[in-house]
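This structure is in structure tokens; I'll ask about it shortly.
Note that one protein chain of the assembly has been removed; the remaining protein chains are unaltered in position.
Moving on to chain A:
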Amino acid sequence: MTVYLLRRILQSLMVLLAMSVIVFVGVYAIGDPVEILISPDADQMERERAIAALGLDLPLWQQYLVFLQNALRGDLGRSFVFNEPALQLILNRMPATLELAFGAMFLSVLIGLPLGLYAGLKPDSVGSRVIMAGSILGFSLPTFWVGLMLIMVFAVQLGWLPSSGRGETVQILGLHWSFLTANGWMHLAMPAFNLALFKISLVIRLTRSGVREAMLMDYVKFARAKGLSPTRVTFVHVFKNILIPVVTVVGLELGSTIAFSVVTETVFAWPGMGKLIIDSINVLDRPVIVAYLMVIVLMFITINLIVDILYSVLDPRVRLESKA
């Protein structure tokens, strides 16, 4: 296991390095921040001084090396706009996004798993057909439209839930969290559900097909031939087997949920990383964009690693192979 872990971590570092090159070159290619950052009235002297101060006069590879050197010290550059360390800026916004993403994942399992289980066990019932039709909607309706509809209904018409912001927060370890206050929950509910909609559909479909497949397996028939109760057959024999694909996919989806919370954050004015990155792209705040992308890459890599480990905990066959 240790050897396996070390190898995985080494691989991860290589990926991170490769991604840093791609991200850096990619962001460099999308336009010149000088045009946006420096006032058109500035004279030539001022322009050059500003460009030198931002390190934009060096050739690309030198800029990259400087970036890499600083990155190893945990410094991903300063925001052109806020004149704050880019990483700091992102980390300050991270709790809001994490809260949103985990809330969405939690909802998707909480809602998707039981519905998928039901649809898999009773594939021909009316309830299953309704669930499956609903999951198609969840897949195909655009997130921003659903978000606006949610606001229309629950905030404007019914007035049950607030339409924007994080509400009251509590400070822990220097970071702000809203899931610790009732008011924060109220604010979190709608955006989390909005972000979860797609995942709920995904979990429903995954669970349903897993259950249907498992029900045909000999081991389920054998479990029934042993005289076990239907409850035990479903919740131990079937459930433990479908948990493997569901955990894998939900885990891997966490990364994309975080990355794609951009839309939901914009609709609900949720002050997370997604909103920050949209604003930064608008003004070509390069260090923030690069830092954001690096953080996201790091997050994906970490999540994949954790999912792999979880997977081996759930599936005894994988556990053995990695030991060998």
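The definition used in the following text is that a contact is a pair of C-beta atoms (placed from the backbone, for glycine too) under 8 Å apart; a residue touches a chain by one contact, two chains touch by 3 or more; residues count from 1.
Heads up, the rule we're going with is that contacts and distances are computed from a predicted model.
This figure omits one chain of the complex; the name its UniProt record holds, of "Peptide/nickel transport system ATP-binding protein", "Acyl-CoA dehydrogenase", "Anti-sigma F factor antagonist" or "Molybdopterin-dependent oxidoreductase", is "Peptide/nickel transport system ATP-binding protein". In the complete assembly, the contact with the undisplayed chain comes from A:Leu314, out of A:Ile51, A:Leu180 or A:Leu314.
Per the touch definition above, the residue from A:Arg93, A:His237 or A:Lys275 contacting the chain not shown is A:His237.
Take chain A: the residues that touch the chain left off the picture are 217-219, 221-229, 232, 236-237, 240-241, 244, 314-317, 320.
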